[in-house]
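Just passing along the structure, written as structure tokens.
Note that one protein chain of the assembly has been removed; the remaining protein chains are unaltered in position.
In order of appearance the chains are A and B, and numbering begins at 1 in each one.
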Amino acid sequence: MRRFPSHRPIIGLTVVTVAAALGLTACGSSKSSSGSGTSAGGSKLIVIVTPSPDNVFFKAEQQAADAEAKRLGYTTLVLSHDDDPTKQSQAIDTAISRKAAAIILDNAGADSTVTALQKAGNAKIPSFLIDREINSTGVAKAQIVSNNSQGATLGAQEFAKDMGQSGEYFELTGKETDTNAGVRSKGYHSVLDQFPKMKMVAQQSANWDQTEALQKVQTMLQAHPNVKGIIAGNDTMALGAWAALQAAKKTNVIVTGFDGSPDVVSSVLKDGIKATVLQPAAKISQMAVDQADKYIKTGSTGQPEKQSVDCVLVNKDNAAKVSNFALGS
Amino acid sequence: MSTSTEPEAKGSAAAEPAAPADRVGSGTRLAMILLQGRTLIVLVALVIMFSLISSDYLTTSNLLLMSKHVSITALLAIGVTFVILTGGIDLSVGSISGLAGMISGGLLYEGLKLPGGDTVWFSTVMVIVIGILIGAAVGAINGLLVTKLKVAPFIATLGVLYAARGLADLRSKGGTFPNLAGTPARHNTGFNVLGGKSWIGVPVAIWIMIVVAALAIIVTTRTPFGRRVYAVGGNERAAELAGIRTSRIKIAVYIISGACAALAGLILTSELGAAYPDTATTYELNAIAAAVLGGTALAGGKGSIIGTLVGAFVIGFLSDGLVLVGVSSFWQLVVKGTVIVLAVVLEQTQERVKTRMTT
Partner (left out) sequence: MTEPTDPAETPIASRSGTPAASDAAGTPSTEPTALVAEEITKSYGGVHALRGVTFKARTGAVNVLVGENGAGKSTLMKILSGAEQPTGGRILLDGEPVEFPTPREALAHGIGIIHQELSLFPNLSVADNIFAGRELHNRAHLTSVAEQRRRARSALARLRQDIDPDTLVGDLPIGSQQLVEIARVLSQNVRILIMDEPTSALSNAEVDVLFEVMDDLREQNVTVIYISHKLEEFRRIGDYVTVLRDGALVAEASMDRTDTAWIVQQMVGRSQDSLFTRSASRTGDVLLAVENLSVPGKPTPLVDDVSFNVKAGEIVGIYGLMGAGRTELMEALIGMRHHTGTIQVDGRRAVDGRVSGRLALGLALVPEDRQRDGLVQALSVRANLLLSTLNTLTRHLLLSPARERRVATGQVKDLRIKVPGVDAQVTQLSGGNQQKVILGRALRTDPKVLLLDEPTRGIDIGAKTEIFRIMSDLADKGLGVLFVSSELAEVMGMSDRILVMARGRITADLPRGEATEEALVNASASTTVMKVSP
């Protein structure tokens, strides 16, 4: 039993570890940034709420919205809900208490979001949804999404073409509770099931996760060493699958992803992953902010509530022109 | 009655609460042996079952692959076993894996950027050492929280679980370090050896698991430190009174756990060829499950590294088998949970048989 427990070592060690972890970063960063304007008025504040920026896609949509809002002279508050409806609701509460002029939201659940948005509506704060729809209309001023179904069709067509319309393939699906995972898988099969010689020999969910995709593909390869292609529900899983193929020295297997993330695009350029489907995340974010700006100034967006933006196929032909979820000209 | 020991002999025989094992019938003894090896039996049963369902299960390449996947869980579980043996728990290992992966990945990908604008690059070996030291340091924070600030281990390591994950996120502002190949000029190539290469046909990750497990077995069974770990978990007051510096032992086990977790994180990152902050999320649960499956008592003082290894193999071989035969991920969770609970029920049965034998 120590007589006089000293707390000094723990404080010291904590400081050292935190410093070591952070100090190894270039510089401290703050995701929430106020622009030049004063936030006291509140009417010039746009609150941007997205899932965790761990995923480059969400990070891109977040940054594009942030940049566009600042370009139009707004201050911004950027929050993340990590796909947790409770956290999302808290973020909306924050927006209400800060008297935001508008909310840009990539929501955490098609059903669970409606109530939170009604709360914002009651506080006379307009909401503009990006990337994912909700199961209700009239609650948000706009719901701008990429056309997942059209994108999946594009990706599947390219995948079938690369496969020569025959052979065994795996499918990696996303989190089975996520609407987009289902829409994309359905879109893939609407194309692939038309080719009688193409055979799906294994289908597993890798929960959008890179490591899980890696390990599951490794195991699936044990049972099906002659697989010719892997079609993945998003790009992180495609990257995990590609790492498994590289380890197994099976880089001739055709891999197709979805999202158009920079890592996959650069892999496409290097003859790794064959193709991905670019979701115009940056474009959608800009559209949402522009419409929010118009709504604040005129009381109307001038557009229907539901808008869908077509996805673009990215393969070796156009990959060089893609940067940060946008296709240059 | 001043000298003779006879009354004592009589008294102790009469008061003897426990009978020597040789009085027990052979049938019960067989049951005991079967129950003691229960996890191993579960493992053998799994292998037989899956190899009947799929001819691809019991092949050298699949066994090596599954063992490679197991090595991650096993490394985490070995570290956690040290902590559980002292009567503690470590929930932070998954996050420590993620943090160590991000720190090392970042050093390989973009180096250490100094405030002045210069960038320092470390050799691959240094990067690995730094990653493991980060894990050990976070483990030391766990240990100090538990011993000096008297925070319950569950709470202390739960807090560190969140904090370490947050630090991992902060390292890249949420992003991924996509390329860890390094460049020869900076002497930081070859990181992929940990998770991606083989030596005499066996993946390096498996070798690492073998070496760490062998060290852990020696430490737990053949060193004063190992004995003290069991004593602290078995009866902390008695250990303290026997002159054991129980706080030191506890801090040490959290450091070991943190270092093992960091090593697992480095292997994961190396195998993937990319570092992202969510690496190894919720892996702590697999590690604890492996230890418990292997017969480690959550109350402390009872368990073995070998048992934990077998537990890790059960979990890994089960998960991979279910993927191999194409079971949906929802059912995989149900089956995994059922096997863990069943194994613990068997443990209880063993305790009951033991009690019946000794009374």
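Here is the rule we use: a residue touches a chain if its C-beta (ideal position, glycine included) is under 8 Å from a C-beta of that chain, and two chains touch if they have at least 3 such contacts.
On a predicted model such as this, the values are computed, not experimentally measured, just so you know.
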| item | value |
| --- | --- |
| Selected residue (touches chain absent from view) among B:Ile48, B:Val129, B:Leu215 or B:Ala242 | B:Ala242 |
| Of B:Leu76, B:Val146 or B:Ala231, the one touching the omitted chain in the full complex | B:Ala231 |
| Given B:Lys148, B:Lys173, B:Lys302 or B:Lys336, the one touching the chain that is not displayed | B:Lys302 |
| Absent-chain interface as seen on chain B, which is shown | 1-18, 20, 218, 222-224, 227-228, 230-231, 233-235, 237-245, 301-302, 358 |
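The rule is simple: only the chains that are shown with their structure count from here on.
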| item | value |
| --- | --- |
| Separation of chain A from chain B, taking each centre as the mean of its C-alpha atoms, in whole Å | 33 |
| Residues of chain B touching chain A in the complex | 54, 56-57, 59, 61-62, 65-66, 69, 99, 103, 106-107, 110, 112-113, 115, 134, 137-138, 140-141, 144-145, 148-149, 167-176, 178, 196, 240, 247, 268, 271-274, 276-280, 320, 323-326, 328-330 |
| List of chain A residues in touch with chain B within their complex | 1-2, 5-7, 9-10, 13-14, 16-18, 20-27, 29, 31, 52-56, 59, 176, 202-205, 207, 209-211, 214-216, 218-220, 222-223, 236, 239-240, 243, 246-247, 262-263, 266 |
